[in-house]
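Omission of a single protein chain aside, the complex is shown with its protein chains in their original locations.
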Amino acid sequence: MFKIKAEELTHKYPDGTQALNGANIDVRGGEFLAILGANGSGKTTLLKHFNGLLKPVSGSVILDNKTLSVFKPSDVFRKVGMVFQDPNDQLIAPTVEEDVAFGPTNLGLSYDEIMSRVNTALELVKMKEFAKKAIHALSYGQSKRICIAGILAMEPEVLILDEPTSGLDPDGVKTVMKILNDLNKKQGITIILATNSVDLVPVHADRVAIMDKGIVVQEGTPESIFTDSEKLNSLKLELPQIAQLMELLRDKEKLPINPLPLTIGQARQELAHLFSREDNVLHTGSTLPA
Amino acid sequence: MFKIKAEELTHKYPDGTQALNGANIDVRGGEFLAILGANGSGKTTLLKHFNGLLKPVSGSVILDNKTLSVFKPSDVFRKVGMVFQDPNDQLIAPTVEEDVAFGPTNLGLSYDEIMSRVNTALELVKMKEFAKKAIHALSYGQSKRICIAGILAMEPEVLILDEPTSGLDPDGVKTVMKILNDLNKKQGITIILATNSVDLVPVHADRVAIMDKGIVVQEGTPESIFTDSEKLNSLKLELPQIAQLMELLRDKEKLPINPLPLTIGQARQELAHLFSREDNVLHTGSTLPA
Amino acid sequence: MKKILLGISIVIALLLLPHVAYAMHITEGILPPKWVIFWFVLVIPFVVIGTFRLKKKKKVVPGFLPLVGLVGAAVFVFSCFPIPVIGLNGMATAHPAGTGMSAVLLGPFVSVVIAGIALFIQALFLAHGGLTTLGVNIFSMGVLGSFSGYFAFRLAQRMGLKLFWCGFIAGVVSDLCTYMGTSIGLGLLVFEGDESFSVAMMHSAKAMLEIFVVFMATSQGPLCIAEGIVVGFALSYVYKVRPSILYNLRVIKEQ
Partner (left out) sequence: MEILKHVVMDHFAQRRNWLTNIEVRVKLFYIGIGLVLNILSNDITLPLLFFVTSLILLMTIKVSFLTLGLRMMMPFLFGIFIMIIMGLHKGETVVLSGTLFGYELAFKKEGLQIGLLLFTKVAGGVMLMLLLSFTTTITKICMAARWMKMPETLIEVLSFVYRYLFLLIEETETMMSSQRSRLGYVTWFKTIKSFGSLGGMLIIRSITRAESAHVAMVSRGYDGGRVLTVQLNPLVRSDYALFLSCGVLLTFLSYLGFFW
């Protein structure tokens, strides 16, 4: 079943930029979808349609089998939470606790309920001890996590993130991605994430969609998307580092690698396997020069 | 010979944050130095000392064998150009041309000289046809290039860049890094670059420095720095993807890989080599299971 | 018959008025030359003093120029907030004047300059206001709005009110004065040279009052209050999050 779905979405900004040109994408409940695409390909625009921040010029967004337009805005926001790229755009209250409580308060919950949600959300992003801190005293990675907590406190069913890892150090990237993975796998939250880091995608995403000039040009499992570097390059993208290496080994060094490993784990397995097979192959007459 | 050098730099922000704690680093003329470090480790603060934007509380910056403080500010800015992380902070004039001309004008050049520098700089970053465009009508990657052009027009000897690739798509990253590489190799400009993307470093940098809590904790060639993932992880960094794979192959699959390849090219060579050697090794009795 | 016609025109007028008030600035082409010259002569001293102050301050505080430019842009954006208000015509959105805010942050003279620039851009980009009417618009929004807002704020502060209330009063007063200025500008249009001065004055005053009442009754009355609250909240927000900004701009004294 589809949780949320875009059908032939087009969007034109008031200045005439045609940012979406008939984008189609289905997102299943509980899946982790990554959206890739060059700068300006329409990722952010598409994401903003998913929670109704932008209205399509034509086409529609279907959430739980109903068009988005029949929902009350507040119901949509409750179901679909969005984390923007720049945490500074998003943290509105002076302290961490107040900020995370902002959404639940507007849901009209009781004080106890609000506080328990704030606590749970802060725990999920591992920032419990920062509850009383002032927002401006947080580091970049920390503010990112508070943004996520602020959305989690509204207990959304779908979590949308726009480039959640840009500007973070490798450790911060790992932490944020780990949190998202846990939310996805343990809590069953559907996650849609737009990103420019191709290396992250195969590790975390169940499915990938690639956007170009306002349409979704390709979609599928990471394995089916990351097969051909030329196609990707024409879309201003590239294979993950590991896949680039493996492709070279396959095409230039003629190693029998198939399918293309995308993650470090897969590559390790494949290579180990190859090395062990060499054993047998070599005895029956290898052609590799010494 | 050292082009620019930080000696025991300490810096404390007015609010009491001790951002630098005695940082030492030497940069040779014509080299390409990458500075790595976790969020908040003091990279930006250090860079801002190199062109005198921040004054050290103690310690000193040496440029061409003289302390920075004996230079006139305008001379420092002429020699050391800095590109900030957010292009919107750096581009202040309303059009591309005006903005690139801003630096040369402040150097007190003649109008013709200014215009010829503007043209050359725009050509170097391949943005000549955008000269008359309004800054706000540029895409992110384009504005990044204009930032670089604006500094190039001042014909600096040292170019400092703070996370020049964050927020760019893979193609944009390639383009910007290519421009920097050309400037470094062809024009002999010394480049200092702070970044969070470890994958870029071994491909482009001659030397790497790692910062932690306001000091430079390690420095050396990429090969000497990227040897040990545990050490790096403790600094909130990680090995480049390729190196991570190779390390696993070395440590877990017991492949005889030494030194650790860091780039795709190196890894390809090493693996091809290994495969061909297997030939010989295997005949003399390999231990890998089938 | 006549009654019906009148009724229709009144209904039309009532429907239109909120939109007119929404535009707020006097449109290009309305003022005759003598009033154009009159208003320009009246506001030029303020603009000149403002520019002069800016220039002097720019030398002393090197970062002052980008500061004024950016705060100017921010106030422009602020003045485009679609604030929902309830007026005669039901629920509508209206836009704050914003000069109260800029006067509090940067002082009244610089605020006049900023208002002038904002009006110039609005005239070109939005066709709100105009070029020949720039004078009268600078008078109402820039001069009246800034000075009244600034002094209201300082007075409230002197009286020891909380920052929120100081901002509130500044917002309300500057908004009111801006509309008063616009009403004066429009009312003077019915001023006739060939009547005796006092009669003509009476005439214009009546028109001014009518226009002002109409403005207030549609949506601008409630807007005053709303703008006051927004300015008050905005200032106290800044105070809570980054008080140093207010200290540095000398909006409030550091304890």
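Order as written gives the chain letters A, B and C; numbering starts at 1 within each chain.
Quick note on the criterion: a residue touches a chain if its C-beta (ideal position, glycine included) is under 8 Å from a C-beta of that chain, and two chains touch if they have at least 3 such contacts.
What you see is a predicted model, and the numbers here were worked out from it, not measured in a lab.
Remark: the absent chain touches shown chains A, B, C in the intact complex.
When the full complex is taken into account, the listed residue touching the unshown chain is B:74, out of B:74, B:139, B:187 or B:224.
Summary of contacts with the chain left out: across C:43, C:103 or C:117, the touching residue is C:117.
Across C:40, C:165 or C:237, the single residue that touches the chain missing here is C:237.
Along chain A, the points of touch with the absent chain fall at residues 13-16, 48, 51, 53, 73-74, 77-78, 81-82, 84, 86, 88-90, 92-93, 102-103, 106-107, 150-151, 154. Contacts to the hidden chain, counted on chain C, fall at residues 2-3, 5-7, 9-10, 12-13, 16-17, 19-20, 22-23, 26-33, 36, 51, 54-55, 58-59, 62-63, 65-74, 76-78, 80-84, 95, 101, 105, 113-114, 117-118, 120-121, 123-128, 130-132, 186, 189-190, 192, 203, 206-207, 210-211, 226, 229-238, 241-242, 245. Contact residues of chain B toward the unshown chain are 48, 51, 53, 73-74, 77-78, 81-82, 84, 86, 88-95, 97-98, 101-103, 105-107, 111, 114, 133-137, 150-151, 154.
Throughout what follows, only the chains that are shown with their structure count from here on.
Once chain A is left out, the chains joined by touching break up into B | C. Centroid analysis (C-alpha atoms only) places B farthest from chain C.
Rounded to whole angstrom, the centroid-to-centroid distance between chain B and chain C, based on C-alpha atoms, equals 49 Å. Chain centres here are Cα averages; for chain A and chain B they lie 28 Å apart.
Listed for chain A are no residues, as none touches two or more other chains.
Shared interface positions of chain C, defined as residues touching 2 or more other chains, are absent. If you check the complex, the residues on chain B that touch chain A are 37-40, 139-141, 163, 166-172, 174, 196, 198-199, 233, 236-238, 240-242, 244-245, 248-249, 252-253, 255, 264, 267-268, 271-272, 274-280, 282-283, 286, 288-290. Those residues of chain C that touch chain A in the shared complex are 237, 240-242. Within the complex, the chain A residues that touch chain C are 94, 134-136.
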